[in-house]
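The complex is shown incomplete by one protein chain, all other protein chains being positioned as in the whole.
Chain lettering (A, B and C) follows the sequence in which the chains are written, and residue indices restart at 1 in each chain.
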Amino acid sequence: MNRETERPNRPALSLHVPEPDARPGDEVDFSHIAIPAAGSVSRPDIAAPASDTHQLVYSLVRVLDDEGAAVGPWDPRLDADTLRRMLRDMMLVRAYDDRMYRAQRQGKTSFYMKCTGEEAIAVAAAHAMDRDDIFFPTYRQQGLLVARDYPLLKMMCQVYSNKGDPLKGRQLPIMYSDRAHGFFSISGNLATQFPQAVGWAMASAIKGDSRIAAAWIGDGATAEGDFHNAVTFAGVYRAPVILNVVNNQWAISTFSGIAGGELTTFAARAVGYGIAGLRVDGNDALAVYAATAWAADRARSNLGPTLIEHFTYRVEGHSTSDDPTAYRPQGAGAKWPLGDPVARLRKHLLLIGEWDEERDASLQERLSAEVRAAQREAEVQGTLGNGHYEDAASMFEDVFEELPWHLREQRDETLRK
Amino acid sequence: MNRETERPNRPALSLHVPEPDARPGDEVDFSHIAIPAAGSVSRPDIAAPASDTHQLVYSLVRVLDDEGAAVGPWDPRLDADTLRRMLRDMMLVRAYDDRMYRAQRQGKTSFYMKCTGEEAIAVAAAHAMDRDDIFFPTYRQQGLLVARDYPLLKMMCQVYSNKGDPLKGRQLPIMYSDRAHGFFSISGNLATQFPQAVGWAMASAIKGDSRIAAAWIGDGATAEGDFHNAVTFAGVYRAPVILNVVNNQWAISTFSGIAGGELTTFAARAVGYGIAGLRVDGNDALAVYAATAWAADRARSNLGPTLIEHFTYRVEGHSTSDDPTAYRPQGAGAKWPLGDPVARLRKHLLLIGEWDEERDASLQERLSAEVRAAQREAEVQGTLGNGHYEDAASMFEDVFEELPWHLREQRDETLRK
Amino acid sequence: MTVRNMIEALNDAHKVMMERDDGIVVLGEDVGYFGGVFRVTAGLQKQFGTSRVFDAPIAELGIVATAIGMAAYGLRPVAEIQFADYIYPGFDQIISEAGRMRYRTAGEWPLPMVIRTPYGGGIFGGQTHSQSPEAFFAHMPGIKTVIPSNPYDAKGLLIAAIEDNDPVLFFEPKRIYNGPFEGYHDRPVTPWAKHAAAEVPDGHYTVPIGKAAVAREGEAVTILAYGTMVHVALATAEAEGIDAEVLDLRTIVPVDIEAIEASVRKTGRCVVIHEATRTAGFGAELAALVQERCFYHLEAPVIRVTGYDVPYPHSMEWTYFPGPARLGPALRKALED
Partner (left out) sequence: MTVRNMIEALNDAHKVMMERDDGIVVLGEDVGYFGGVFRVTAGLQKQFGTSRVFDAPIAELGIVATAIGMAAYGLRPVAEIQFADYIYPGFDQIISEAGRMRYRTAGEWPLPMVIRTPYGGGIFGGQTHSQSPEAFFAHMPGIKTVIPSNPYDAKGLLIAAIEDNDPVLFFEPKRIYNGPFEGYHDRPVTPWAKHAAAEVPDGHYTVPIGKAAVAREGEAVTILAYGTMVHVALATAEAEGIDAEVLDLRTIVPVDIEAIEASVRKTGRCVVIHEATRTAGFGAELAALVQERCFYHLEAPVIRVTGYDVPYPHSMEWTYFPGPARLGPALRKALED
């Protein structure tokens, strides 16, 4: 089948397969990553044509400089309380993650996923949007729930699939859902939430409402058709939605090059659809806040969707089922040049004199105590395999509004046992 | 549900639904369409980075000017024989279309689709590529078959689903397929061929082959997930494939704005993926030839895929099942400012003195005679409902390589009748 | 009362409901200005405006997904998939999302939405304008599947589907949009006007989801059918002079098991007919249910008359189509055994 022989005059084609620059054993080297100085990127007016944002998709919106100062046109100029609240939320998310990760390791549940290094992306966005806006998240935005004061206890009960699980043991751990907190059900099927969020936003526009939607998707999942359908519909109908791509550069074992990140940025997809696009330092809480607020104002003013790439790094493994040292150098995360979002926001608060070491230490103490307390309380209601949610009858409920005959029969068969 | 009441301070959102500028009864007005002068667009080197093409996606590669002269850097400088051959192919496609359209109207088959005004897009591309390259077409590239001398008779027999139908009456009329002519099976499911073409091209690269693939898709169908998957895979693996978007501005009754063509061009999608992109006057055979040759050389040199938007207009109805006057002004096609591809190529040949009225008239005569003769011959083998392909046993063949028991039983049941 | 064909009845169901509830929106390919390739949504955009009736990009995934989002918001979207053959790009969103949302949110996010789609052959549509994919949707939890066989039921069932608080797949037998089809392709088609079920009440009424109708009473054998096949069954019973009872299922999930059991217990014989391919089609489920529940009443095996397990062939449509020529012998066999 090799035509070479037949066509000596033609060059032989070959398949290009993207490879990350470092594999286990190699030195991690992030020196090739272009990092524009904080404050160096211009900020278009909310009402500017989408094309005015299109040079930004190849740069990086950054607010916090290396000293921790907030600089440049994107500085959201937040009051100290908001800054402290964001720091607290991010610290709490991290404490919660560590705790639940260990709980899984201790066999108390089947599965867990951390968002280490990505806390700012969810927490800052939640604070930049209104309380009655809706979120269509992936499994790495637990920060959205924390920022909206969703009880840790409920989150833990879901993770344990125990008697207190609001989802009645039906969902895999971390697949939270809560309507009252505007947090849409997380799906195990990647990318499906993206066009759903667009539909929700279209509905809001249809009803002359003023609420907007935000959705999150991973770099890897942008390859799904759902992503394309979401952005296409959002552009066609100018839906009031913020489309967030969390580029943490990994999709389980494959790096972002396999997802289409080798030739251009994910923010650049916005150019292809003619909608507004921003590329943001995802480890900079102020940059995430500013970009989200910009996109939210734009959406609320009926100016349509914005695609935001949050450039970050997946510091930990993909999930408790994954060991990243099998495919990338050990400790790569620690070397990530954009640093740690929690440390960077803390540094800023310290720099502006609105925070100090003692307060930080005691907050850290309070938060871990809070997490420990919630965990104790949660475990009273059981853990997976040890008093988890178990109610055969309820297994058949909520498939339909009413129980049809075949499910009634199936339920009764089970109950007879 | 209308939140207006609750949030008087916020503007009410509203849904934007794209509308074409003219509906039945309105005056057709194409004056807003920007048409750069022929020859005004630069031609990047084959080996140039994809980004060098990215300003071209907002312009229009044009070679033939209003006088019929070939001008500018994209002039493919074709010899007169090739030009005459392309003219002949395009005229033949049109004669064939007219004939088959009438045959359907006469009740000789169930369905037909013309490509009036789009002949150059298929014919010129076929001549710009090598004979052993492969095509993954839609139902509007019958010109590819004509350009590769596929017998009209076979095409007609397929349209009639008659005893001579190479596809054994299994496919809807115009869903041609012929391996020997490198023409991949047309699918009724829009867009599916696009990622398949990328897979074929990847296989060619895997084998160190030198053949490349080309695929076509309509503006409307670019909204499908298949399109996104195709371009994503093509970019990731730098597949040797030409991805043609035929923007004839209509998808049955909906204009290209509903497909995502309101905010930017379809060629601009290439920018979003970081691959090469070109936007071409689809009614200019020389421009189509030049752009295709450029993309083919690039692909063959292992430099990856090119997305080409062919800007044209669907002059006729979508198909024999469609009446366009129900949703757009009558005779809109005749007013299309980029003219008729056949007339434009003819004008060029006349201008350069390689063609004259008599030759044109006699060619026209020969071609209609050829079509009439083929039709007579085809109809000898039957038409749909009147001696069409009918062989119950064959209905069960080719589902699998071998007939499994259940199909054997089903066949035997039928044959017993 | 107005005499309506199925298209007019479906169109009227939209109008009646959209006038009552401004949360109902209609989206799909060509459904807006043009009113749909089968004209089911004709006039709706003019009456209700572009933000309630609008054309969608050619992206069935996006159509279903945005409808899910709209339903999550609180609207009641009615989405049209132009042909059932093209529903597959939206399959994941239907199966994995719409069908499971109420369950996985413990009831917090029910999805009141309807997906309408013309299905079935008999129009020389070839492989991709003729399919009957209903069995796929019956296999996955959380989706109701409705298939009317006449204008009266079409309107009443569509209204019930729009008012239902669960996702409903609404399959429309396109071959009988304009008139009942008994499977004799060489005979002239009688328009609905000549049919009692074309007497369609004006205004609001419903036909309950999950309830079958006895289309013909009989003692000798039960024929389980839906959509176009109901008419094939009726015509074949007449032609063969067989005292068959014809059940028009109207809904396949949840199927009306009581009606099925009652009829089969009475007749002791059962033939199932559908146009979809046989293997793992819904006829298999019906045969399995009948033998599970009426085994000791059955005097003969349940026979399936279905489309063959091949793609729907263009020119040999009438060899493929399960019409009277195939149902007749099956009925006789059911009686012989």
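Couple of notes before you dig in:
We adopt the following convention: a residue touches a chain if its C-beta (ideal position, glycine included) is under 8 Å from a C-beta of that chain, and two chains touch if they have at least 3 such contacts.
Everything numeric here is computed off the predicted structure, so don't read it as measured data.
Hidden chain, full complex: it touches shown chains A, B, C. Checked against the full complex, the one of B:Leu64, B:Met86, B:Leu167 or B:Val315 touching the unshown chain is B:Leu167. The residue from C:Arg76, C:Arg100, C:Arg116 or C:His195 that touches the chain not shown here is C:Arg100.
When you scan B:Ala128, B:Val198, B:Ala221 or B:Ala270 for touch with the missing chain, the hit is B:Val198. Mapped onto chain A, contacts with the missing chain fall at residues 1, 14-15, 17, 19, 23, 110-111, 161-162, 165, 169-173, 175, 187-191, 220-221, 223-226, 251-254, 258-260, 321, 326-327, 384, 388-392, 395-396, 399, 406-407, 410, 414, 417.
Residues 85, 88-89, 91-92, 95-96, 99-100, 103-104, 127-128, 135-136, 138-142, 253, 276-277, 279-285, 287-288, 291-293, 295, 298, 300-304, 309-311, 337 are the ones on chain C that touch the missing chain. Although one chain is not displayed, its contacts with chain B can still be listed: residues 136, 166-168, 170-171, 175, 177-179, 184-185, 187-189, 192, 194-207, 213, 225-226, 228-230, 232-233, 236-237, 397-401, 404-406.
Following the convention adopted for this analysis, only the chains that are shown with their structure count from here on.
Computed centre separation for the pair chain B/chain C is 35 angstrom, with centres defined by C-alpha atoms.
Each of residues 51, 54, 56-57, 59, 61-62, 73-74, 89 in chain C touches at least two other chains.
Residue numbers of chain B whose C-beta contacts span two or more other chains: 1, 14-15, 17, 223-226, 258-260.
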